[in-house]
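Apart from one protein chain that is not included, each protein chain of the complex appears where it belongs.
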């Protein structure tokens, strides 16, 4: 990747706006756009969640996130893709992760979008710490 | 469906704004949101496209579109879903169709989103008429 | 012989081939299939019945249904939304 290209995977310390990210993926060649968003849910395995934070290892997360998107660009017939993941303190209902993919056809757009979110969740060094309404707290290490 | 519920499938005569549609699907129970957008491409089977319009049979399109979303709500563990399809004159790059789905988990969100766009394309009475840069025009009847 | 009056709707290339979006038809056909086959011959419509669906009053119907007077019948060529 060219060093002056903006990164396709980014970490965000604050709530971020999707519109300009989606806008950057618009392309006259692209007929399809698939996106995925992960939001903070109000429950996890039956326990009511009051809030959470994500800890990240930024240097490695950015490198691994870029690798995931580069793989998606190689495996699927897509035009472009981008992913942003929050870290820090999040409230219920806040956006935790966003993935957007543009492609000529919807098969590739859906396939790549699913690939990116699955691989990001499996490989990118970000950890979720949940606080429960019953007072408990816990790191998630699946 | 309750008669005072807003329709989950809509036809739009003009360019429409996605943000409020997405906002209406936000739900504290939902951890995942998948969406798909179809944009007008600048080419079709190798011919350069200068513009298009969609003709619809509104009464049947709305009924069939609602049926598709009702089926998705039944088949997938989703919280809510919505689809808007443009008709009339569209320019290259304009939004033709949007689908949004919220769910507790991403499997269901992706599955339902894909189901809705596939079924809408297969069953809802909307027809695409393309104009090409070489002067040709044509209805698409796959 | 029972004769009914229908409003018939045409869309997309079917509309262009018929040269109209809508017409009123008086018919003694026993089924919607017969209604279409008659109009297909009249207007030289390009689609065989197998490539179409039929709708009555804004809901999909069956080709073997009998036409009902005053109803709106639409012949639906293969769709291409999305």
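A few notes on this one:
Which chain is which? They are A, B and C, in the order written, and residues in each are numbered from 1.
Convention: a residue touches a chain if its C-beta (ideal position, glycine included) is under 8 Å from a C-beta of that chain, and two chains touch if they have at least 3 such contacts.
Here the structure is a predicted model, which means the values were calculated and not measured.
Across the whole complex, the hidden chain's contacts among the shown chains comprise A. In the complete assembly, the contact with the undisplayed chain comes from A:85, out of A:8, A:22, A:85 or A:114. Counting over the whole complex, chain A has residues 38, 54-57, 59-61, 63-64, 85, 96-97, 117, 120-129, 139-142 touching the chain that is not drawn.
By our rule, only the chains that are shown with their structure count from here on.
Central chain (C-alpha centroid nearest the global protein C-alpha centroid): B. Using CA-based centroids throughout, the chain positioned farthest away from chain A is C.
Averaging Cα coordinates per chain places chain A and chain C 49 Å apart. Those residues of chain B in touch with two or more other chains are numbered 38, 117.
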